[in-house]
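Every protein chain of the complex appears in place save one, which is left out.
So, chain A:
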Amino acid sequence: MKAKTVDKIATSVIVVLALFIVIILLGLLGFIMYRGIGHISWNFLTSAPQLLKGGGGIGPQLFNSIFLLVLTLIVTIPLGWGGGIYMAEYAKPGKITSFIRLVVEVLSSFPSIVIGLFGLLLLVNQFGLGFSLISGALALAIFNLPLMVRTTEQAFRAVPKEQKEAGLALGLSKWKIITSILLPVALPSLITGTILASGRIFGEAAALMFTAGMSSPPLDFTDWNPTSPRSPLNPFRPAETLAVHIWKVNSEGIGPDSKEVAAGASAVLVILVLAFNLSARWIGRVVFRRMTASK
């Protein structure tokens, strides 16, 4: 009898605490939307921020975030997928492979601020890239690579063995099998993994403060020549992203509406990250249907 009472109490405690987490999440999302969504307008999304006056927007920051994401993916996709393919298809169990695994594990546990500092030292100062989009993209690539390698390896390992054996039976080379048989099958999971990683890149700030910089030059959105300093496409200009902007506005914002700007920008950021997560699942499913004959 007594054991049953204890069991009941314990069960209800577990249930209450588990539901507490759901409540935390709903509270967080509700709070962000409640505080921020009223402040989002077309003007807020497109205009430049104001330092002292109110009424500033997040236009350049939003653009920088998206552009930086594109640059980062250009660097990470070939390297990350390549590394993952090596781990799944070429690596033989042994000392070297377990060493590489350790490297990936260590690299993925480095705090993002340490990677930002490394970027500051090597990319910004040593290589002379300065506070620029390209430094930021390279730092984010380092931050993102281990995750990418891991998801790619999992995606390739999940491909049924028969597919590979069929290719070998036809006398194809290993690389041919990888690119024309395994890659299409693994592609849906690769895309899902990449989009999920994009969400992470989008919200990252600590690694960017010291690499992409904390300011954005006045941008001229009519100038699409990538070499001119005011062009938004110039990869060698400093670029403050949305996440860095939220941090800056919160910790040193002096404008009269800095709280509202922070709230609005947070809501935009969270909405975009959620959109990444949902679209990752959706696109993964659609591509899977296209690539395989299943309905």
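We take it that a residue touches a chain if its C-beta (ideal position, glycine included) is under 8 Å from a C-beta of that chain, and two chains touch if they have at least 3 such contacts; residues count from 1.
Note that contacts and distances are computed from a predicted model.
Candidate names were "2-oxoglutarate ferredoxin oxidoreductase subunitbeta", "Acyl-CoA dehydrogenase family protein", "Cytochrome bo(3) ubiquinol oxidase subunit 3" or "Phosphate transport system permease protein", and the UniProt protein name of the unshown chain is "Phosphate transport system permease protein".
Only one of A:45, A:117 or A:233 touches the absent chain when the whole complex is considered: A:117.
Within the complete assembly, A:125 is the residue of A:41, A:125 or A:225 that touches the hidden chain.
Screening A:68, A:129 or A:145 for touch with the missing chain picks out A:145. Residues of chain A that touch the chain left out of the display are 3-4, 6-7, 10-11, 13-15, 17-18, 20-22, 24-25, 28-29, 31-32, 35, 78-80, 82-83, 85-87, 89-90, 100, 102-107, 109-115, 117-118, 120-122, 125, 142, 145-146, 149, 173-176, 178-179, 199-200, 202-206, 209-210, 214, 243-244, 246-247, 250-251, 259, 262-263, 266, 269-270, 273-274, 276-277.
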